[in-house]
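One protein chain omitted, others in place.
And then chain A:
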Amino acid sequence: MKKLFLIVTTMFVIGTTTAQIDSTLLRRTAKDTTKTMMNMDAVYNRPFLSFTKIPVALGGYVEANWQHLGTNGITEGHQFQMRRMTLFVSSSLYKNIKFLSEIEFEDGTKEISLEFAAVDMTLHPMFNLRGGVIMNPIGAFNQNHDGPKWEFIDRPVSATQMLPATWSNVGFGVYGKKYSKNWLMAYELYLTNGFDDKIIDNNIGRTNLPAAKQNRERFEESFNGVPLLTAKAAIRNNKIAEIGLSYMGGVYNKFEDDGVKLDKQRRVDVVAIDMNTTIPGSKTAVTAEWAWVHVDVPATYTEQYASKQQGGFIDIVQPVYKKPLFGFDRSVINVACRLEYVDWNLGKFKSTGSDIGDYYAAVVPAISWRPTPQTVIRVNYRYSGTVDVLNNPLIKTAGFQAGFSSYF
């Protein structure tokens, strides 16, 4: 028994010893993630940890926070939340062939999702192939959603609850980018699996594109056999701004099953415009996105499921103190503010001809401290209001949130 114990212990010690990696072999591919080249590059514009002579790089980010919010006098008290931890693995398979995957653990392990797992092959700067689980380039936030890049604890409501960020699907496509002095032009075009009828049949009680994310089968089969088209064109001038225009559309319902026609094809179409800029001189960063959603909802269904939605956000971030602090040489303190709005149901009641309510607005002033560009500690005060479908009195929610987000 003693021998057995010694053998097992020895094997464990040897195994542990040989499993340790000499830290001098690790190489951090540090990047200033607050300065993306273009939104479409966000997926690769992350700090990775690479190993000498091994063509694999690792990375990830983590974010956690505390919050104390109250709604019309009722609060759930102090809440500590582990919003998400994300792991990236990237690899250069061959010259001009690379792979990246992103796995996200949300709310502890309540939700685990593969957000990105695609192989990219560059044939020409203007013609790259991408295939696998991709993030549909609708708006900017969906592709550029890493927590450490933002000064706000909550993700924009328009991007995550009207648009379905983070929205990933299996599919293929092409993208390209062209440079000319200060100008960059880019495009992306993908065909993927798409939405399903949960977008108008869900327990949220309103048209909700993110409800389609409940369908895990979409990584294996299309709900209706019709591909979802996502296309984006963007232009950037390094001294002015980047503007993107994107479209995503397809059929969401099961119009045919086993050769039997069930319904007409019903479409969901989304158009989004996004921009970001840093104002010279003041270095004020402005990021904005606005989107319009149109869904072909049967006329005989309930009006609480909208055929039209719109919403967006604007973030303004002003660096106010850019000096070494607590030993961090590149420390920056920012003040920031987000304004956001979503109209979940743009329409009128058939019964009264009056406007349908169901909208949301928020203002979120914030202070953030970035000891390094890859880490942000942030304090937000969120003040929001919601109006129900009938236009009944505003329900107000407000409170403080504080937390951090950091690449590792």
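In this text, a contact is a pair of C-beta atoms (placed from the backbone, for glycine too) under 8 Å apart; a residue touches a chain by one contact, two chains touch by 3 or more; residues count from 1.
In this section, contacts and distances are computed from a predicted model.
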item	value
Candidate names "Thiol oxidoreductase", "TldD/PmbA family protein", "DNA ligase (ATP)" or "Sulfate ABC transporter permease subunit CysW"; UniProt protein name, chain not shown	"Thiol oxidoreductase"
Option touching the unshown chain, where A:239, A:322 or A:396 are the choices	A:396
Listed residues A:52, A:109, A:180 or A:203, member touching the removed chain	A:203
On chain A, residues whose C-beta touches the chain left out of the figure	68-75, 197-198, 200-205, 253, 262-263, 266, 298, 300-304, 325-326, 349, 351-352, 354, 357, 379, 381, 388-393, 396-400, 402
